[in-house]
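Note that one protein chain is taken out, while the other chains of the complex remain in position.
Read from first to last, the chains carry the letters A and B; within each, the first residue is number 1.
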Amino acid sequence: MKTLKDLFKDYRFSFSFSVLVIILIMAFLSIFSPHDPTLWNVVPRDLKPSAKYLLGTDSNGQDIFWQATFAVRNSLIISLIAALVSRVIAILVGMIAGYTGGNTDRVLMFIGDSLLVIPLFLIMVMLAMMVRQFMNLVVLGLLLSIFGWAWDARVIRSVILSLRERDFTKTAVLSGTGTVKLVLTEYMPFAMPLIFSTLINNISWAIGLEMTLAILGLVNLNIPTLGTMLNWALFYQSILLGRWWWILTPVVLALFLFIALYWLSISISEYLDPRTRIQRVGA
Amino acid sequence: MDKLLDVQHLSKEYNLGSLIARTRITAVDQVTFYIKPAEIFTLAGESGCGKTTTAKVVLGFEEAGSGIVLFNNNPRTRKEKVWITEGVQAIFQDPFSTFNPLRTVDSYFFETVRNYKLARRREEVIAIIDHTLKAVGLSYPEFAGKYPNEFSGGQLQRISIARALVTNPKLIIADEPVSMVDASLRMSIVNLFKQLRDELGVSILYITHDLATAYYVSDRIAIMFRGNIVEMGPVEEVLMSPKHSYTKLLRESIPEADPHKRWTSTISLTELESEEYLRSGCKFAGRCPGAQDICKEVVPEDVYIDNILVKCHKYIENCGYSNN
Partner (left out) sequence: MIEKEQTILRTEQLKAFYVLDVHGTQKVAKAVNEIDLEIYENEIYGIAGESGCGKTTLLKALYNAIEPPLRLMGGHVYYFIDNVGLDVTTLDAEEKRKLRLEYISYVPQGSMSVLNPVLKLKETYRDFVSSHVRGKTRQEAFELARQHIGELGLPHNVLDAYPHQLSGGMRQRVTIALATLLKPRIIIADEPTTALDVVVQRGVIQMLKDIQKKFKNTIILVTHDMGVHANIVDRIGIMYAGKIVEEAPTEQIFDQPLHPYTQFLINSLPKFGDKTTRTSVPGSPPSLVDLPAGCPFHPRCPHAKDICTQQMPGFYYRGEDHKVACWLFGEDNHG
């Protein structure tokens, strides 16, 4: 497609794309894992990377490579759920608040602002401790999504507010377009770059938050994620004991993931920016 | 008499925050006028006189502070938007902001036809669109699939008029339709208005500050100044023999395209516009060459002289204005 070709001209997009493809392949490979990630002592412990164990083994007796495939997969699932759900909430709230205005706007923004102002971390810790027993990927994802929408809702709302005053809104109203269709067809193209970049940022944020919670031990440590791997590695003093293969795996993976997601979001949102898009249109 | 649009005692106030801490400015003050079927009526005045606000209220984009707006003798309120837009349409000043730059122009036409259920099958829809485009001198093939920035300003404004014609409106509100179009191309748009009136019986509320095109195209005209209508009547009388001092000033200030008729007198513009809005009494008293004490204290009444409405103490008997 022409868009993809244009996007690949940007080195940032190419890099991110490749990294993400690799990570997705890793996540996919988890299906073929010969070991059950939740069991212990399936392989000899603390072995350095070798031909047999590509990334070595950890102190729980797990193959790090296969652990990593699960970790990557689960982290992505959690963060995708968190990002998508919070996107939907942000779009709904932002558009309703922006277009309707009045008291609806005030109430929605009040709720959003409260969520922004409350010290996120303390609340998360509290909630995490409460739902620890039911904690699985989906629950964690939803939990994260509750806190991810407020900022973006406000941003989307301000885009809607400014677009509402433009003449083409009036033209659409005079063309008989109903409110919902108007907001979707007229405003969405302007909001797209925003939504896209915040989506990707949100994924990053969710991964980061999950890792933080995991290191503090507030999630179910039996489910392998990038965070829990890190937790176990620290727990077993892998830095002190020089077991670099264990601690570095989640760290390096997470690093590449963050950089790739960041560059992906800015290259795409620059491409979708209405101002540069208008220049490309009809040229 | 048949009144297509009847505006009675319309008023609207705004709060101003930044300029002069929190004052209420009466943008539209007891404005009353009517438009007949198949008539071009001009609402003229400089920017800030309230003409655009009046248009917004008539279209339903703003709520009136007080007063009534009747269309075909039915009162209109903001809620009945769908009903009003079938009979009333609008075109705006900047053709490039009238259309969403990220959408093709024809998508608005398709939407209008579908929303008002004017046709079903695609061929019928295109036939209707082609018909309205022909009315403005364009055709469907040269217009389909294009984005706003692929047209010139003049063409886009004509497309905007075509879009307004799709629903066969009885009244088109044109807000400064030619001020962003080159002076040499204005005639084509303005001639189009005449054609719409004569051939389709459409009435036009023409809002402008360009009195030259207003004279050329309109039947009746109302001059607005800081929210009030100060003179109103048939365009020939109002513009060729103006009675109100402001109308005279406007008329004289138009640079005529004739080097033998250059301005000989000069004017002074020493008052900041914001001060004029807050005057008590006649708002023009600050600049009026014939201002007397009564003008600065009492708001003049509307008075009719041979069919023309004037809002000036000079023409009111026994009001304290000395005419000698």
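The rule we apply is simple: contacts are C-beta pairs under 8 Å (C-beta built on N, C-alpha and C of every residue); 3 or more make two chains touch, one makes a residue touch a chain.
Given the structure is predicted, the values throughout are model-derived calculations rather than measurements.
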item: Per the touch definition above, residue among B:H209, B:R279 or B:K296 touching the missing chain; value: B:H209
item: Hidden partner chain, touching residue among B:P37, B:G87, B:G153 or B:G286; value: B:G153
item: Per the touch definition above, residue among B:K12, B:K170, B:R186 or B:H244 touching the missing chain; value: B:R186
item: Residues in chain B touching the chain absent from view; value: 18-19, 46-48, 152-155, 179, 182-188, 190-191, 194, 209-213, 215-216, 239-240, 249-251, 253-263, 266-274
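Following the convention adopted for this analysis, only the chains that are shown with their structure count from here on.
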item: Centroid distance [mean C-alpha coordinates] between chain B and chain A, Å; value: 52
item: Chain B-facing residues of chain A, complex; value: 166-168, 170-178, 185-186, 189-190, 274, 277-278, 281-282
item: Of chain B, residues touching chain A in the complex; value: 59, 61, 81-82, 85, 89-90, 92, 94, 97-103, 108, 111-112, 115-116, 146-147, 149-150, 160, 163-164, 167
